[in-house]
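Note that one protein chain of the assembly has been removed; the remaining protein chains are unaltered in position.
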Amino acid sequence: MIEFLVAAAGFILAMVALGLARVLRGPAEVDRMMAAQLIGTGGIAVLLLLAAARGVPAAVDVGLTLSLLAAFASVAFVKGASPSELDEAGGR
Amino acid sequence: MTTATAFNLGLAVLVMVLACWTVLARGAFAATVGFVAYGLLLAFIWIRLGAVDVALTEAAIGGGLSGVLMLGAAARLRASEALIAAETIAAGRRLWAAALSAVTALALVTSVLLLPDPAPTLAPAAAENAAATTLGNPVTNVLMAFRALDTMLEKVVLLLALVGVWSLGPDRFWGGRLGPRHRVDPEGMLVFLAQLLPPAGVVVGIYVFWVGANAPGGAFQGGTILAAMWLLAMMAGLTDTPPSGSRRARLVLVAGPSAFLIVGLGGLWLGEAFLAYPLAYAKALILGIEFAMVPTIAVTLGLLLAGPPDRSAQS
Partner (left out) sequence: MNMAIVSDIFTIAAVSAGAFFFLAGTVGLLRFPDVLTRLHALTKADNLGLGLVVLGLLPRTDGLLSALKLISIWLLVLLGGGIITQLIATSARRGGPPE
């Protein structure tokens, strides 16, 4: 069972690596943002699997933190990529 | 090769490939996304190495706040991005830089591989005296009891960084509101997210701080999560950044280091040493200092990422 969980974590990590190919290639900034989102979710899955397999329950807390911070970072990315649609810089 | 070794190897290769790409990427945005992904992978590596507290901090800072900080910097540089891209560096200078980086990396690798086995460490001494504070998390013990001076000075460094960022604004806006005003459609989805996520985030942040006494966590990680939730509300236009001259904000900013200083001087006054805790009250004092530090860290990091004062205090 432990071996299976580690293998599953490795498999999802490989998926994350493939997702990185989209970050590298692009071509648009949205593609990179989506790949970052996938990496975040895949990362959380890997963390949860590792927590169960290695008996490191604190890794679940890392996953919890990551889920919040990933949402926050993605919002910042979306705003950074398309500033005119979502907000306007305040006046001097 | 066991599954564990294969996993570690794959992770190491992935991190190095991503690091190379981040250095070579064109455009600040692409490099930032790569850097955030790199931070996430680093968090895995910390967990594999058994350092879950560091992994928590890496996930919080590297996975979220650093990326946003760099995006903010890239946005301010957008006007001159064409100029920066057009600059060409002589091939000779590039070669020197590459050689220097390679030599430094090689030196680090050899020094790590040549460490005596078992490596010299104070960990057993720290573990022996862990009972003094009755806290269950050895990392918190080291941070808040054995090396409390370092932790206190770190908070002062954070404050200095904040003052440094504030000094980047125009003189006439000193004391003014930070960063741009975010105008967002009040019926839109971003506002919806910013209304739902921060309450959950605040609960998680307080939980991560509280659990740090006996399990990986602590004031810094908790404060970072709180800062991220505050920034989310700012980015959705639900709340405006406070003016840098606001008295309340400044009080919160100095609360953490002051608590540290007061306790430290108290230890001196009781005749022992700076930052010595009387044994009977050690745990209470440590938790009290951490309790004062969480708002300070949250507000400091939030203001750091909000940017330099760009508007007058009344806008």
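So that you can tell them apart, the chains are marked A and B in the order they are listed, and the count of residues begins at 1 in each.
The rule is simple: contacts are C-beta pairs under 8 Å (C-beta built on N, C-alpha and C of every residue); 3 or more make two chains touch, one makes a residue touch a chain.
As the structure is a prediction and not an experimental result, all values here were calculated from the model.
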Visible contact partners (per top-of-document touch definition) of the missing chain: A, B
Residue among B:Ala19, B:Ala74 or B:Leu193 that touches the chain left out of view: B:Leu193
Interface residues of chain A (partner: the chain not displayed): 1, 4-5, 8, 11-12, 15-16, 18-19, 21-22, 26-31, 33-35, 37-38, 41-42, 44-45, 48-49, 52, 57, 60-61, 63-64, 67-68, 70-71, 74-75, 78, 81-82, 85-86
Missing-chain contacts mapped onto chain B: 189-190, 192-193, 196-197, 200
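In this section, only the chains that are shown with their structure count from here on.
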Chain B residues touching chain A - in the complex, by the definition given at the top: 3-4, 6-7, 10-11, 14, 17-18, 21, 29-30, 32-34, 36-37, 40-41, 43-44, 47-48, 52, 55-56, 59-60, 63-65, 67-68, 71, 74-75, 177, 179-184, 190, 193, 197, 200-201, 204, 208, 211, 215-217, 221, 225, 228-229, 231-232, 235-237, 310-311, 315
Touching residues (chain side chain A, partner chain B) in the complex: 3, 6-7, 9-10, 13-14, 16-17, 20, 23-24, 26, 29, 32-33, 35-36, 39-40, 43, 46-47, 50, 54, 56-59, 61-62, 64-66, 68-73, 75-77, 79-81, 83, 86-92
